[in-house]
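Of the protein chains in this complex, one is absent; all others appear in place.
Here is subunit A:
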């Protein structure tokens, strides 16, 4: 450590932190372009998130909160920071880790090992819900049946619902997810590219699903991915970073790359895209679907059967294409309710983040 310090000074990279003016700067903040040292970085990183939590009243004292935990960088840093802020600022929260086991050999089983270590490292009780228990199918079995096309539809729909079911088993008041500013900017772009104004206005909300069983919130809405990864690196946090073996969503990949290219030229672009997404809300007159419950399983649904039940029915009847793509043939043909689908251009829902990474 000593050695590398002298070396850096020699190299001319030893500029001082612009906050404390004492220690050597360790990174350039994308949000502000400030050059700051490691210690000041921890401080501003954590306190900015605290400020977002306070300003948006994300939590109330005494609440039970599940952190959607994939073992990846975002949710690992979220667990670490929320545990720390809860102590430091006396939020009075009962925090839990909640993970979904999709049943993907060599991917999820490994990342769950990371989450199990996080349980010990942060002292947060862990609950794992599995596709196999909930639906009778693992992702490996589903892929064997349907092949590699469309498997992300299953993953996205099942995971979203699995998380809700896990959350209700834990009796939590809210689920916090690790979606960061880059993720949200990317989703704004994708929704614009698809002309999906209903989702465009929802995707920038810091709290969603308040009308559903369990609301979700995004404490990292304004947190840059670069800073999350730097934080995890400097603190030597234990996270898992292998791509889901069933993943690729090419369209999302391009949007991701575009955002990263923009960020290199002008890092503020990420916050500006989020801002644009928020402002679009004003002019939208698109009707949101009526919320009812699934006749089969009782989960919230704007149609007769929820998406998971439609997909599951297809799997169990050996017709795995059922429920994929345009409106689900046969099972949900209420013309009034179908209207929303058409307004949304009949496109599949854009899952937040590609399959295998944490998207709820």
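Rule of thumb we're sticking to: contacts are C-beta pairs under 8 Å (C-beta built on N, C-alpha and C of every residue); 3 or more make two chains touch, one makes a residue touch a chain; residues count from 1.
Just so we're on the same page, contacts and distances are computed from a predicted model.
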Undepicted complex member, UniProt protein name, chosen from "2-oxoisovalerate dehydrogenase subunit alpha", "Ubiquitin-related modifier 1 homolog", "Mediator of RNA polymerase II transcription subunit 27" or "Guanosine nucleotide diphosphate dissociation inhibitor": "Ubiquitin-related modifier 1 homolog"
Touch criterion as defined above, residue of A:47, A:133 or A:261 at the omitted chain: A:261
Sole residue of A:35, A:56, A:130 or A:276 that reaches the chain not shown, by the stated touch rule: A:35
Touch residues of subunit A, complete complex, unshown partner: 3-4, 7-8, 10-13, 15, 24-28, 35, 70, 72-75, 111, 178-180, 182-183, 225-226, 228-230, 233-234, 240-244, 256-257, 260-261, 263-264, 353, 356-359
